[in-house]
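With one protein chain removed, the remaining protein chains of the complex are shown where they sit.
Read from first to last, the chains carry the letters A, B and C; within each, the first residue is number 1.
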Amino acid sequence: MSAGTDIHALAPARGQLKLRSVGVSGIRKPLTVHRRGATHTLAVTFEVAVDLPSDRKGSDLSRNAEILAEIVDETATRPAESLENACSSIAAELLRRHAYASEASVRASAEYFLRQGVSESKRSFEDYTLLAEARATRAAGGAVALARAVGAEAVGMTACPCAMETCRERLLREYPRLDDPSLRDLPMITHNQRNRTRLVFELDGGGEVEAEEVIAAIEAAQSSPTYAILKRGDEAQVVLAAHRNPKFVEDVLRDLLASLPGRFPRLEDAVAVRASTVSEESIHKYNVEASHRVTFGELRRPAGR
Amino acid sequence: MSAGTDIHALAPARGQLKLRSVGVSGIRKPLTVHRRGATHTLAVTFEVAVDLPSDRKGSDLSRNAEILAEIVDETATRPAESLENACSSIAAELLRRHAYASEASVRASAEYFLRQGVSESKRSFEDYTLLAEARATRAAGGAVALARAVGAEAVGMTACPCAMETCRERLLREYPRLDDPSLRDLPMITHNQRNRTRLVFELDGGGEVEAEEVIAAIEAAQSSPTYAILKRGDEAQVVLAAHRNPKFVEDVLRDLLASLPGRFPRLEDAVAVRASTVSEESIHKYNVEASHRVTFGELRRPAGR
Amino acid sequence: MSAGTDIHALAPARGQLKLRSVGVSGIRKPLTVHRRGATHTLAVTFEVAVDLPSDRKGSDLSRNAEILAEIVDETATRPAESLENACSSIAAELLRRHAYASEASVRASAEYFLRQGVSESKRSFEDYTLLAEARATRAAGGAVALARAVGAEAVGMTACPCAMETCRERLLREYPRLDDPSLRDLPMITHNQRNRTRLVFELDGGGEVEAEEVIAAIEAAQSSPTYAILKRGDEAQVVLAAHRNPKFVEDVLRDLLASLPGRFPRLEDAVAVRASTVSEESIHKYNVEASHRVTFGELRRPAGR
Partner (left out) sequence: MSAGTDIHALAPARGQLKLRSVGVSGIRKPLTVHRRGATHTLAVTFEVAVDLPSDRKGSDLSRNAEILAEIVDETATRPAESLENACSSIAAELLRRHAYASEASVRASAEYFLRQGVSESKRSFEDYTLLAEARATRAAGGAVALARAVGAEAVGMTACPCAMETCRERLLREYPRLDDPSLRDLPMITHNQRNRTRLVFELDGGGEVEAEEVIAAIEAAQSSPTYAILKRGDEAQVVLAAHRNPKFVEDVLRDLLASLPGRFPRLEDAVAVRASTVSEESIHKYNVEASHRVTFGELRRPAGR
């Protein structure tokens, strides 16, 4: 074999199959983003891939690492507008440099810090996860179609409405005085736990979503947000808020989805959202989960059952 | 509110949305399986869920745990035929006891040990992962359709064919004697690494697949299987085998898929397989991945490009 | 270099240092144990190592895998008495076959299932972690000293006593009727969460500890054990039990340690215990932890402050 043979470009020995996805994962890069007047450097985990035609042995994976490096490096002097915009640039460039590919996909996640607090004076950094995806597709005539998704994950708290009700019934038998009208809405004990909720917007047709607004939507749908700094009185405030707002994972998901048309009025009907939520149950060793996918059109005009 | 109120059965307060999936995850159970003349107890991680209609606040999750416990307990005295059969029983029972649901899904994974060795006298237990899924769907007239999937993951080794070729070119310049015809097929240095490959059969229309055969197919598609016990000469044997069989992740995937019609001749054309493979690259800090999904019909009659 | 050179036995090229520990980790094996009339197969993760003298380049690691395989295989026909006994056998054998080593250590962990329930009729398998360690030391004259450790980890629930008190104070202001004497011990809302507690006995001088008793001690020290199957009334029972028994991680640890002399009266004063506990706080995104190490002698005769 002569020097300089490109093994990737050979025909595959066996199994002349097109492959849906070939790429790299777990590649970490510091991406600089400028948004809302501030510059952040995000430590991003990328997963990038393209498809591979049946007549080519290998995908030229060193290009994936080069593209990531170039686009990330450029943000050090010219910050990206957002993680999802960087993903779109990467997806478009993947398709440009993998001439044999018809589709490129990019998935990114990064930790994100926001100053939050149970009150103004107790604000400190809370950690969240940013999520972004981009998909570039080569259409007829060489045009490239780009679809983006953007989202976030937030950890908060849920308090169980069912155990609350059965505790109430049980305590009423033990403490008849609880039947006093003035105690009717006394918040009752239940199990409560860490909840992780994730919301991703599939913005195929355009539109913008701010991470802060995604996080705000999620935290409003949990029984309560959680905070790093809680002095003694604050703990009571958060516990009380959660117990006045008990939620199944089903409630978290539906309340979150139901809030979206009001919170994101400018997104078009075709925009879809994927939502999932996990409660790390305190009374079980296992987790409870719910997930759904729905379009803004369906959220705006529910079909009934 | 009167005693005994079932909070789950109430109408949701907001967001009267059907939810695609509500269930429990990360629940661990010891399932006893009798297969090929031997009884194994598998430590299984289950994820089970049903959908939820729009007019019902919550899914009755305690039933999920009960069903799992009952079916698992029964296997202690009457072992299941297979992990996937247990999943099917669980899926059918989920649908029976969640009368409001139209679909139930079960996913299971379990560690599995097989005695393997580089030679007969060096066999010892190697660890693999079994995978099984089941989906029960309520059709018109109350009939229930069941679909199953079964698969496995095996860890082996890949050696890179591209770096092998560029090393050969480079070493030829440094060691002209390498051009000697007797050294033409001398295996050359390259990077090699741990590879995890997963293969799942979607047996919607029936058919049986043995875990041992899935594992054998995967190990045959990697550059080499790996073993716990390798004495000095054995190491050379495995290293040499891998370097005589260098593979990209693309090759692992295609060779695996191409081997399936021959290895599983009785599976029908409609059976689909999902395959994915990850090489934990030794020369990079990140991983390289490939994945595909294809039917036996497509594997038997490739469409060309 | 002649055929058959043992590279490990050469002198190191640089850095003629004794090394404290060289070995293998993450090796998984199915170990068969017979205890209390029942035979279990545990899927064990082993970590085994020996020290290495300064004049030897490498440790003969293939022996580690062989010893593990032999001892594990033997249990298939002659079950081990316990995980810690298997660890001791492995440690002794490591020292025998690594003639150059002066110390061998073995660490093992395995998932373990026990049938438990909030009531007799609702028992099902709950998952725990077994822990075992062994250390073999070569003393003067070639004698080998063996030390063992054995323990377990259990997941349960804690309810916070501090937030409970501040909630009580706050609710008293809002609901003056709560001051009624009949409501004095009404359990109040607080945050509660998943708690993981681990207890390991260092049995250097001998003594036996049953995993079931370690798990029972841990679960008695948490605010409440947790269960897979909880029907509606049972949830109230567990929630109520936890709220009548609120605990900081400090309380879990001290109550656990304080209970040990009574629960394990036959263990000698020289036996040490290591205990650690983690509460995955529901009102924070981070965890709260406590740990301690103390001897039975110190537990039996506290020194005062």
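Throughout what follows, a residue touches a chain if its C-beta (ideal position, glycine included) is under 8 Å from a C-beta of that chain, and two chains touch if they have at least 3 such contacts.
Everything numeric in this text was worked out from a predicted model, so none of it was measured.
A.B. asks: Quick one: which of B:61, B:91, B:157 or B:258 touches the chain that's been left out?
C.D. replies: Residue touching the absent chain, from the options given: B:157.
A.B. asks: In the full complex, which of B:55, B:70, B:212 or B:280 touches the chain missing from this view?
C.D. replies: B:280
A.B. asks: Where the complex has a chain not shown, which of C:147, C:162 or C:270 is the residue touching it?
C.D. replies: Here the residue in touch with the unshown chain is C:162.
A.B. asks: May I ask which residue of A:149, A:230 or A:283 touches the chain that does not appear here?
C.D. replies: Touches the omitted chain: A:230.
A.B. asks: Which one touches the absent chain: B:46, B:112, B:201 or B:227?
C.D. replies: Answering carefully, the residue with contact to the hidden chain is B:227.
A.B. asks: On chain C, what residues meet the omitted chain?
C.D. replies: Those residues of chain C that touch the unshown chain are 1, 3-5, 7-8, 12-28, 47, 49, 52-55, 57-59, 61, 65, 161-162, 165, 168-169, 172, 248-251, 253-258, 278, 284-294, 299, 302, 304-305.
A.B. asks: Considering the whole complex rather than only what is displayed, give the residues of chain A touching the chain that is not shown.
C.D. replies: 6, 27-30, 40-41, 43, 62, 65-66, 68-69, 72-73, 111, 113, 124-125, 127, 228-232
A.B. asks: Tell me where the left-out chain touches chain B, residue by residue.
C.D. replies: Touching the chain left out of view, chain B contributes residues 126-127, 155, 157, 160, 162-163, 166-167, 169-171, 175-178, 180, 182-183, 186-194, 224, 226-228, 230, 232-233, 235-240, 242-243, 280-286.
Definition applied: only the chains that are shown with their structure count from here on.
A.B. asks: Name the shape of the chain contact graph, picking from line, ring, star, complete and other.
C.D. replies: Shape = complete; every chain linked to every other.
A.B. asks: Tell me, please, which chain's centre (mean of its C-alpha atoms) is farthest from the centre of chain C?
C.D. replies: Comparing chain centres, A lies farthest from chain C.
A.B. asks: Measure off the straight-line distance from the CA centroid of chain A to the CA centroid of chain C, and report it in whole Å.
C.D. replies: 35
A.B. asks: With chain centres defined as C-alpha means, what is the inter-centre distance between chain A and chain B in Å?
C.D. replies: From the centre of chain A to the centre of chain B is 26 Å.
A.B. asks: Which integer distance in Å separates the CA centroid of chain B from that of chain C?
C.D. replies: About 31 Å, centre to centre.
A.B. asks: Where in chain A do residues touch two or more other chains at once?
C.D. replies: Only 162, 169, 284-286 qualify.
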